[in-house]
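A quick write-up on the structure given underneath.
One protein chain omitted, others in place.
So that you can tell them apart, the chains are marked A and B in the order they are listed, and the count of residues begins at 1 in each.
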Amino acid sequence: MRREVPLLITGIVGIVFVVSYFIPHYPFSEMEHWFSDWFAIVAACAIVLGALNLMVVSGQKIARRKEGWGYAIVIIATFLLMTIFGLAGGTGFRETGTGFDWLYKYTFIPLSATMYAILAFFVASASYRAFRARNAEATLLLAAAFLMMLGRVPVGDVITCFMPEGARMSDLAIWIMNFPQTAGQRAIMIGIALGLVSTSLRIILGVERSYLGGE
Amino acid sequence: MKTRMVEILVVILIAVLAVVAYLGKIWGWHEGFVFSTSVSLAVVILIFASLIWILVRTLMDKLVGRRIVFLYVGIAITLPLFMSIEQEIVISDEVQAIYDELEQLQPGSKVLVSLDYDPASAPELQPMAEAFFGECFKRDLKLIIMGLWPMGPQQANQAIDTIMARMGLDSTDVIYGEDYVNLGFQAGNEFVIQRMGSSFEAMFGTDYRGTPYQDLPLVRNVNNFSNIDFSYNISAGFPGTVEWVQIAVDRFGLRLAAGNTAVQAPTVYPYLRAGQLVGLMGGMSGGAEFEKLTHLEGKATTYMLSQSFSHIIVIGFIIIGNVAFFRSGRKSGLKE
Partner (left out) sequence: MDHFGLWLAAFLTLGIYSFLYKDNPWYKLSESIFIGISAGYWVVVMYWDNFYAKFWLGVFPNEQAVENGAEPDYWLLVGGVLGLLMLMRLIPKIGWVARWPLAFIVGATAGLWMMNYITSNCMSQIQSTIMPLFGADYSASIGEIIGNLVVIIGTFSGLVYFFFSKEHKGAFGATARVGIWTIMITFGAMFGYTVMSRMSLLIGRVDFIFGDWLGLIR
């Protein structure tokens, strides 16, 4: 029950999706529709599970007075605040002017945006400390990065304004993106695709079972 | 103890300055500041001179710490927002292609827009959404909006409010349910796209307000991708453009263009070259290009000067770092 049933489920569901690609007709199309619908519901439950798990972990932290338990109270309080406003708001909870929208606008947006924006400082600092032209490959990488940083913003063309049109920094940057960059991306893409296909096959055929964990 | 006191004093000072500036804003003491072109150029020269000074110090084996780098990044981003220097934005073929595609669509054509991003990527992607929505409203193209990221539909609402205000439109000019609908979010990532291939209604039983699908005149007769004339995906990662290409384009034949964060844009170029994508707006510069094409200049255009400046500062520090590296006989990294 603990290993055989999951392996069977994985195999059947995987095979249905593969077969329905080639035979998009009844009964495979119908089964694929069911599975897609179920996937949406299970995915939503997985997300809710994550949130509930966070509450459990935070609750345990408070109960055991672990270091930083005060912050765990903040996590639970803000979670409840957002949830209550959202659930009480009905189906139009996202409308402009609702409490949920207010919290989204004045807490979620600034926090989420700033969390990522702070990386700009670290990218600059790390580049200064570690980005070195140690060998030919690294120099190539550096040169491509410089060209992109200058060529994709207006200042690149200001620097190369003496060049004829079609040979300015922006043209060079676009050429690199369209040709050598695309070539490298394709090599990586095809490599990943081949790896993914073999892993998927191993999963569907039950050879790869690590996702089931121990026991 | 002394350090703590200094820290508290700095915080108090910042708070006081902020209160003064804020009160100035609401009581009309100031209407914001802008440097004249000559002052802007003087500031630029000063920044470059200080960079050269850092380079000279580096040559003398006096290296700067990471907080100095942070400071420079902050300055490079902030000061250009006050400057008045005009920059020429060059239109790339991949952005032009999106505009051309919109130009070819007949008024009344249905355009599916999926906003697959969150506020973290909004500075890059929101201008794209605003300009795209604005251009669709101008051309009377009907928008069907959705999101594979939960925040997408809310970002769409904000973009629509902003662009309508900018274009002087109100809810009688652009009618919800007839000119555009927001179907909201649905969990399931690429499986949502897969299911939409056979039925939109199966995935989006209601719009984001809870109105049943069949009660929305715009989508009542939209069953699947075959009823869509063009689509545009604004994406910051997974699920996003890659999944739309793999399923909606390659399986169901949808015509798709994309707007991506700059981080993601290079990874979708192969799709562009293979014709799987009609066009691409990559990062804020892509957004600025589209704003220029549509004559709906907004944040992306305004931000381009800061963007240029910040790139130059990063390049400057990489050069300084490399100078130190070569001076030390290519042996070590930097020590503060």
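Annotations for the structure displayed:
Methods note: a contact is a pair of C-beta atoms (placed from the backbone, for glycine too) under 8 Å apart; a residue touches a chain by one contact, two chains touch by 3 or more.
Bear in mind that the values here come from a model prediction, so they are computed numbers and not experimental data.
Although it is left out of the displayed model, the omitted chain contacts the following shown chains in the full complex: A, B. From the options B:37, B:50 or B:78, the residue with contact to the unseen chain in the full assembly is B:78.
From the options B:191, B:290 or B:325, the residue with contact to the unseen chain in the full assembly is B:191.
Within the set A:23, A:47 or A:63, the residue that contacts the chain not displayed is A:47. Taking the complete complex into account, residues 2, 5-7, 9-18, 21, 34-56, 68, 71-72, 74-83, 85-87, 91, 93, 100, 102-121, 123-124, 127, 136-138, 140-149, 152-153, 166, 175-194, 196-197, 199-201, 203-204, 211-213, 215 of subunit A touch the chain not shown. Subunit B meets the missing chain through residues 14, 18, 21-22, 24-26, 30-34, 67, 70, 73-74, 77-78, 81-82, 120-124, 150-151, 184-187, 190-191, 194, 203-206, 208, 210, 212, 214-215, 243, 245-247, 249-250, 261-263, 265-267, 270-271, 273-276, 282-285, 299, 303, 306-307, 310-311, 314.
Convention: only the chains that are shown with their structure count from here on.
Rounded to whole angstrom, the centroid-to-centroid distance between subunit A and subunit B, based on C-alpha atoms, equals 17 Å.
Subunit A meets subunit B in the complex at residues 29, 32-33, 35-37, 39-41, 43-44, 47, 90-92, 94-96, 101, 104, 108-109, 112-113, 115-117, 120-121, 123-125, 127-134, 142, 146, 149-150, 152-155, 157-158, 168, 170, 174, 177-178, 181-182, 185-186, 189.
For subunit B in complex with subunit A, the residues that touch the partner chain are 66, 69-70, 72-74, 77, 87-90, 92-93, 118-123, 151, 153-154, 157, 161, 184, 186-189, 191-192, 194-195, 198-199, 202-203, 206, 208-210, 262, 266-267, 269-270, 272-273, 282-283, 285, 304, 307-315, 317-318, 320-322, 325, 330, 333-334.
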